[in-house]
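In this view, the complex is presented without one of its protein chains, the others remaining in place.
The chains carry the letters A and B, assigned in the order they are written, with residues numbered from 1 in each.
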Amino acid sequence: MAPILDINKLYKNYGPVEILKDINISIEPGDFLVLVGPSGCGKSTLLNCIAGLEEITDGTLAIGGKDMTHVSPKDRDIAMVFQSYALYPTMSVAKNITFGMKVRGVDQATMDAKLRDVASLLQIEPLLHRRPSQLSGGQRQRVAMGRALVRDPKLFLFDEPLSNLDAKLRVEMRTEIKKLHQTLDASIVYVTHDQIEAMTLATKIVVLKGGIVQQIGTPAEIYNNPANLFVADFMGSPAMNLIPAQASNNGSGTQISIARESGETLVLNDARNLSLPQDVILGLRPEDIAEAGFRAGAGVQEAECMVDMVEPAGADTYVVSELGGKQVTARLHAETSAQAGKTLNLAFDMSKVSYFAKETGERLN
Amino acid sequence: MSEWLENHLPKVVLAPSFIAVLIFVYGFIGWTAWVSLTRSKLLPKYEIHGFIQYERLFDSPRWDTAINNLYIFGALFIVIAMVLGLLLAILLDQKIRVEGAIRTIYLYPMALSMIVTGTAWKWILNPGLGIESMVQGWGFPNFEFDWLVNPDYAIYTIVLAAIWQSSGFVMALFLAGLRSVDGEIIKAAQVDGIPTWRIYTAIIIPSMAPIFLSAFIVLAHLAIKSFDLVIALTGGGPGYATDLPATYMYAMAFSRGDIGQAASSAMIMMLVVFAIVVPYLYSELRAKND
């Protein structure tokens, strides 16, 4: 099948400023693509380019196999949900949802039928005659989605649709969007700065920074094998521990030395036979550091560490210790006996380690 | 074609206004500037003769009076209207019961035409029948109040009427400014036990600096353009004792048939306005466009 969205060598400049550089993305029908990155990374601009709301400077863009590079938004067969919902303030909910059909000259009977379908799908029937100003944030969000759904487009575009909701509602709506995606088998491009949203919703994630694609992959690929230091640091909460270390190959495996506060060196062995430069950044997720005895496996290495801080977080307890001049976080079980100022035996799962080049930040293994 | 039109409609819609502004504002300023450099009299001529009109202008005792009057009128009008406006705003800011009604009374003169204001004050200041005769009737037969017809004082009657007309507006500006001061800062000051008058002088008024600037710009602009009020109140007289640049320009243009003088005096007025307004607008626009 042809890709539903195919972006090829896309560039976008505002005057002399390059906003997007050499973007190449392709997704299949039914994919849920999440564009994620810090604010100002160009993700919303990219979404606007896909919608046709911004002209692109160079490159091509196809939707559903058709070249759409210079086609106006209304002819791209897309629907869009905005961060501020962008509901038409003077129109009722029903009129908001049917405005697009009215503009396109759809007959009244079809309009009514589609409105009924969408309203029941989103359970907003009682709201149809209200004005947007009479709705709660969550209800507005539903109406905005209804306006998109009624179009039944080839491609849905979501521009940070949950960021104006409070934390609890955000989680609820996230689940609902995911459900909608599964029931409708829709193709979606979704912009967010929230990496948890990206992880939970996406079938495919694009991490952007400074207008450049950092990595494209499934959530698992991005999480387990980040392509560079930026992705490693950006995805995951608490963030991946990134510890400066010295690497040497002893023929059968890799020996890693990490400077400690006390002046001694912590030596850990990675059983993988890797060829690494001497100076590396070692990346290890907090959940891959456990209390000794609670983690087993071929790659697990134990070492005694000084606990600087203990942060209970309900289900888990985070323990912070200093290694290689960095605050290193370990995710322990809730009943741990760790105490600040005392030493604790920690188990490092070396089979999960990512290595990054010190200078370029690129992944080495 | 329709695609092109749809894409360019915003520009097409704005174009006529833009062209109109180019012609009727900037083109016309250019025309006036050009003519101010010629020997135009009753009809415009277009051969440039340097700055002779400006030399004539600055040699003219009537223009001299007009400029002097502008200084007196402008300074008094701006200072008194701002002081009065600030005073009224602070008085009204004390949780007054009938604030709405009082505000309405203070501000209504702003809705009136300067011609109406001038006509009313002309009558009130009429030496024979106005305030003068009223006070004489109260038992002060020697009371004199003939500013309207006294060449040395007539300009102050214009100040009086202009302040009556505009001070309520300054009050409205300042009142809005007082109300926009962050309430938490004031609460913090009250908790610290700072007396009310100190809260005004040390916290509220300094934070209103932009409003003072706006009020000054508006009043200065009004002062320089003042025309109707002079015409209605004194007609520029007695003699030309109350001429302002605007009435001078009008007299040259439409009754003296001296287009060169009219153009050069208009240019001076514009330069004065721009010297005040342009830096202000420039900074405002820069702030707005990040």
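Note that in this section contacts are C-beta pairs under 8 Å (C-beta built on N, C-alpha and C of every residue); 3 or more make two chains touch, one makes a residue touch a chain.
FYI, contacts and distances are computed from a predicted model.
Trainee: Tell me the UniProt name of the left-out chain, picking from "Peptide/nickel transport system permease protein", "Heme exporter protein A", "NADH-quinone oxidoreductase subunit L" or "Carbohydrate ABC transporter membrane protein 2, CUT1 family".
Mentor: Protein name of the absent chain (UniProt record): "Carbohydrate ABC transporter membrane protein 2, CUT1 family".
Trainee: Looking at A:Lys74, A:Arg116, A:Arg272 or A:Lys342, which residue reaches the missing chain?
Mentor: Within the whole complex, the residue contacting the unshown chain is A:Lys74.
Trainee: Extract the touching residues of chain B with respect to the undisplayed chain.
Mentor: 6, 9-11, 13-14, 16-18, 20-22, 24-29, 31-32, 35, 44, 88, 91-96, 102, 104-117, 119-124, 126, 129-131, 133-134, 137, 164, 168-169, 172-173, 176, 178-179, 181, 183, 186-187, 190-191, 193, 195-196, 199-200, 211, 214, 217-218, 221, 224-225, 227-228, 231-232, 235, 245-246, 249-250, 253-254, 259, 262-263, 265-267, 269-270, 273-274, 277-278, 280-281, 284-285, 288-289
Trainee: If the hidden chain were put back, which residues of chain A would touch it?
Mentor: Chain A touches the chain not shown through residues 48, 51, 53, 72-74, 78-80, 82-84, 86-90, 99-100, 103-104, 147, 159.
Everything below uses one rule, namely that only the chains that are shown with their structure count from here on.
Trainee: Using CA atom averages as chain centres, what separation in Å is found between chain A and chain B?
Mentor: It comes to 58 Å between the two C-alpha centres.
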